[in-house]
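Of the protein chains in this complex, all but one are displayed in their positions.
Here the chain labels run A and B in written order, and each chain numbers its own residues starting at 1.
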Amino acid sequence: MKRQGRRVNSGSLISTKVLVLIPIAVGINLLGGTLCSTLKLPLFLDMIGTILVACLSGPWMAGLCGLLTNLFLSVVANPIYLPYAFVSFLCGVVTGYLVKMGLFKSKLGVVIIWLTCSLVNTIAASLITVYVYGGASGVNSTSLATIALLATTKKIFLSVMSTAMIENLLDKAIVFIIAYTIINKIPSHFLNQYSPNLRSDR
Amino acid sequence: MTDNWVRRLNPKTKLLMIPVFGIATIVSPGMLLGLFLLLVVIVMAWQANIIKKFLQTMISFGIPIAVMLFIIQGLYSPQNHTYVANLGFAKLGLEGLMYGGKLLVTLLVFMGSFYLFNKTIYSGELAAALIKSSLSDKGGYLILASLNVVPQMKRQLQVIKEAQEARGVQTGGSLLTRIKVFIPLMGPVILSSLIDTQERGMALELRGFDLKNVSKTSYIQVVDTKLDKLFRIGMLLFLIIVTAFSIYLKVRR
């Protein structure tokens, strides 16, 4: 039988080049995440890597990256993070699609991604907090704010959501600023091996 | 690592325990089955000689959640109709308490079996088991590489931090100053690790990572005993029976 010339990447579902990004991105996420949990900050900062993957290899890889991040956060930091894996997955996919639409090229676009992502995150995370944890996933400032709101409004979902929204807007703002800065510092050497939709100058 | 039967179980068996126990707890009515499964996990943790750490983790995880559930569900659940106590500012409802209790047990079963899995496997063994079970070795790669990457990045961060300190940059101090120092620290680490991935991918390709139509082998031997297979089949049967029985109870009511 004659051996046909073939390309290594063509046959596989995920090319190695894309695959190796994911552990690094998960590592970046974990670094931010564990940092926040050790410093007891009311933030997560566990999405920088996911955004980078969203830019370099698209929505589904970003989703996978988010999913894995929470899986590991629950191993290394706190098992509470496990159910929120779904939220991280969703945020990765949404960010990926918005990047694909070319929104990462301009600052205004990034603002739109930031707002969308915060909103998606808030709704999905609140659903998890309410349905998995019955309202609060631990004793921290966020949960206390939720209880305070709950005592006055008597509406669980609304209370959970309003505290989550504020937290998320702040968290995602920091995360997107960092990711945007990094993306613009990546040498074109590296970028030209992927098919990103990132810089307006080309 | 001490040797005992829990540790010797195939990683796949312990992995399967997590969804089976968790789902069985969710679908079964009330929390009795959940409590029983929790007991099973505790006994296994005891047998695996990790009982002290196990209980510590479970308690530090469970108590805050129990407190929050007590307040949020017990006092403010819209389902509350039967009140068992009046605390003055709010009334304690039975329905909310039951709901909160079930939730707590479910969470503990999930987290407990997850913790057990996590602490009684050797990570290389998991990859080998996954590769053997033809469950994508790429999945095995993602899991192991992610776990291995963090310590390395932390080391890089430490190196940069020490360099900064040597140049007189303040890295201690209050929370805010620490954050202010930390964020610019992370930039270079992130960038360099990202660029490193290119060579890592090359190395993997060169070492046959992407080879197809080859049944891959592993240096680590994973034992998959008859007992393991029996356990796994047993767990699946158990889940089916519990689910069927719960549906039957629901329908009859």
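In this text, a contact is a pair of C-beta atoms (placed from the backbone, for glycine too) under 8 Å apart; a residue touches a chain by one contact, two chains touch by 3 or more.
In the analysis below, contacts and distances are computed from a predicted model.
> Considering the UniProt annotation of the chain absent from this complex, which name among "sulfate adenylyltransferase", "Fumarate reductase, iron-sulfur protein", "ABC transporter ATP-binding protein" or "Helix-turn-helix domain-containing protein" applies?
Of the names offered in "sulfate adenylyltransferase", "Fumarate reductase, iron-sulfur protein", "ABC transporter ATP-binding protein" or "Helix-turn-helix domain-containing protein", the one UniProt assigns to the missing chain is "ABC transporter ATP-binding protein".
> Which residue, B:Y76, B:Y115 or B:F209, contacts the hidden chain when the whole complex is considered?
B:F209
> Please identify, in ascending order, the residues of subunit B that touch the omitted chain?
Residue positions of subunit B that touch the missing chain: 122-124, 127, 131, 140-141, 144-145, 148-149, 151-152, 196, 199-211, 214-221.
> Need a quick check: the contact residues on subunit A for the chain that isn't drawn.
3, 5-9, 16-17, 23, 188-189, 192-193, 202
In the analysis below, only the chains that are shown with their structure count from here on.
> Could you grab the centroid distance between subunit A and subunit B? Build each centroid from C-alpha atoms only and quote it in angstrom.
Chain centroid spacing, subunit A to subunit B, equals 19 Å.
> Please give the residue numbers of subunit B that touch subunit A in the complex, ascending.
57, 61, 64-65, 67-69, 71-73, 76-78, 89-90, 99-100, 103, 107, 110-111, 114-115, 118, 138, 141-143, 145-150, 152-154, 157, 175, 178-179, 182-183, 186-187, 189-191, 193-198, 200-201, 204-205, 209-210, 212
> Can you list the residues on subunit A that touch subunit B in the complex?
8-9, 11-12, 14, 16-17, 19-24, 26-28, 30-32, 34-35, 39, 41, 48-49, 52, 64, 68, 72, 74-76, 78-80, 82, 132-139, 143, 146-147, 150-151, 154, 156, 178, 181-182, 185-187, 190, 193
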